[in-house]
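Before anything else, here's the structure in question.
Only one protein chain is missing from this complex, and each of the others stays in its spot.
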Amino acid sequence: MLQYQDKIQAIAARLLKECKVDLVIGFRRGTVPMMNEPYVARTAEQTTNLIWDSHCGINLTNYLTDRKEKIGIVAKGCDSRNIVTHILENKIERDQLYIIGVPCQGMVDKRKIAQAVNGAVDQVIENGNEITIKGPAGDKTVTKADVLQNNCSLCKHRNPTIHDEMVAEPVAEQTDIDAYESVRAIEAMDIDAKRAYFEKLLEPCIRCYACRNACPLCYCPTCFVDEHRPQWVGKSTDPVDNMTFHFLRAYHCAGRCTDCGACERACPVGIKVRIFTKKLEKDCLELFGWEAGLSLDTRPPLDVYRPEDPDDFIK
Amino acid sequence: MENPYLPYPVRIDEVITETEDKNLKTFKFVFLNESDETKFAYRAGQFAELSVTGKGEIPIGIASSPTEKGFVKFTVNKVGLVSSELHNMQAGDIMGIRGPLGNSYPWDVLEGKNVVIIGGGFAFTTLRSSIIHMLHPDNRAKFGDIHVFYGARTPGMLLYRDELAAWEQRDDINVHITVDSTDDPNWKYNVGLIPPLAEEKAPPGDADTYAIVCGPPIMIKFTQPVLDNLGYDHDHIIMSLENRMKCGIGMCGRCNIGKDFVCKDGPVFTLAEINTRPKEY
Amino acid sequence: MGIEPGRLQFSWISSAESTKFVDVVNQVTDAIKALGPNRYLVKNQAKVA
Partner (left out) sequence: MKTITIEMSQWAAGIAKLKDAYRVWSPVRENDYHVFKELNKDALPDLDFSNTRLSAKQAIYPQTQKMFEYTLDESRPDHHIMHEAPDTTGPQAVIGIRPCDAAAFLLVQKNFNTPQYKDPYWVKAYEKTTLVGLACNNPCSTCFCTSAGGGPFDEKGLDVLLVADKDQYLAKVLTDKGAKLLDAAGFKDEADAAGAQVTIDALREKADAAINSEIATDQLGAQETLTLYDAPFWEEVAFACINCGTCTYLCPTCWCFDIQDEVRGHNGVRMRNWDSCMFPLFTLHGSGHNPRDTKIHRVRQRFMHKLKYFVDKYDDGIQCTGCGRCVRACPVNIDIRNVCNQMNRFGTCPA
């Protein structure tokens, strides 16, 4: 990781010095363990603040929307896929970007770390595949694979799909992954079980919209939940309104979501919101052979008509 | 414990379409319970929340004057959810009003002073209230010279046209009406914008002269230098601000400029006060 | 989402196919009546404290 960081800083400093970009978007060290803060470096001196470790799970594409400057951006696999989506959706121009690609080895889930030590965490130290957690209750070492964010465990695109320069050689992609086990479990439920499952899942939702706002796809100037003429969704935490919000938001991400996990990571009450987008990701793969953000040359499936599109749902 | 969120039930007594674009209507309300009218004792410059069941509330300046009894009047521009619904309502319909809210124009300060009222477009409502208040026989002697500058885009966009014409005939008030443009050959008032008209005809600023300015941001922007040139101190320029509001009583937290709430500490501020607060309006 | 199959149906009907339109509407309304009133994702009154 340190090699990554040195390389990120060097590239960023060079880009700014040579005036190739106006700013570089990356991460700086957070003030609490396992949290880094999205950061913009505007001078070569500021690039020493840029860091990289296993707590850079926030999707930086979120910070690109409608920007006009020339931008250097640090991008792991999922970030790069969202950059592709952003470019396809005209939220940023390819020419504006200098993409510093980071082969990703997965981001750590701070909740799993906290659970591993059953509470407070003072410090987390990475050493290859081992992670040492220091807390008031003593030290504990865990294997990184056991504490990865769920989406990272299922990730098949750890290497950036688009980049101008890589900070390291590509990492091996994970194979033999069953990405949709959780989705199939719900698909197998009967109607009543499904309803009960969703109601329970969304019961803690406080409608803070952290999931939506952390999502690089959710850039609409006015989200449907904020519309009031007509008002599609109530503003209270009524269970029906909560469900409407989450279902509809997921549908708006169909064929666009890269399973970066930003939504789930941001949720303050720990709702597994990825289950919705994962289902749509599975459908897009099965119906259209589509994975979002792999190429700038193909339009997304909900964007094009092909005669062979499945239509057996039309009676 | 009194519930400050509970609107007084009122009946719409009359709806008057004020302007040629039909986007401004004046609503005359009568309280269902007579005692509520006493509780709704207000001063010119205050506002109220108009409550439409199923839609919500909107903060609107009170256009009637405390000297007018038996009803309250509001002129509402059709912009959002509540105001559009209100525009569909008719005489006889029941709704609610909650208030009076906010401060008012500083009538204690203005007593014995010359008052220059400058208004543009539909921001003339609380200014009408003020003029009626000052012109009332009980009150007129309490004020010095009264000047009114009022402009709209066209003659048909002027509010309260009959009253304007009546004031124009009086000799205890100087009324200067203007429109941006008109093709009416019989138009007998001014054509042009408010700032140059004020520059030409407003009295110079002094310790005994106050200006009350209400209008669209663009009018305010160009009127302020005129008042500066005329020698008005910023604590002699009085303005009424607008912000999104919900509670109207300083609790829901959205309408503040700095530490002050437009709904409770305002909406009336002097320019001197506004200058020391963030421009979040 | 937990909505019963049959509550949502897609049909492709040309503007010339008026009889098909009638058939489909009748079919769908019958099917939905058979399912009974929807109980799910229906907000009766806001849940308030």
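By letter and in written order, the chains are A, B and C; residue numbering begins at 1 in each of them.
By our rule, a residue touches a chain if its C-beta (ideal position, glycine included) is under 8 Å from a C-beta of that chain, and two chains touch if they have at least 3 such contacts.
Quick caveat: nothing in here was measured; it's all calculated off a predicted structure.
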item	value
Selected residue (touches chain absent from view) among B:Arg43, B:Lys73 or B:Lys264	B:Lys264
Touching residue (missing chain; options A:Asn62, A:Asn150 or A:Thr244)	A:Asn62
Contact residue for the chain not shown (choose from A:Tyr4, A:Tyr39, A:Trp52 or A:Phe245)	A:Tyr39
Missing-chain contacts mapped onto chain A	30-32, 35-40, 58, 62-63, 111, 114-115, 119-120, 122, 136, 204, 206-210, 212-214, 226, 234-238, 265-266, 268-270
Interface with the unshown chain - residue positions in chain B	1-7, 9, 32, 51, 53-58, 79-80, 83, 93-96, 242-244, 246-247, 249-256, 258-259, 264, 276-281
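Rule of thumb we're sticking to: only the chains that are shown with their structure count from here on.
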item	value
Inter-chain centre distance, chain B versus chain C - centres from mean C-alpha coordinates, in Å	51
In chain A, residues with contacts to at least two other chains	none
Multi-chain contact residues (two or more partners), chain B	none
Footprint of chain A on chain C - complex, ascending	1-4, 9-12, 24, 40-43, 46-48
Complex interface listing, chain A residues touching chain C	191-192, 194-195, 198, 234, 236-241, 243-244, 247, 313-315
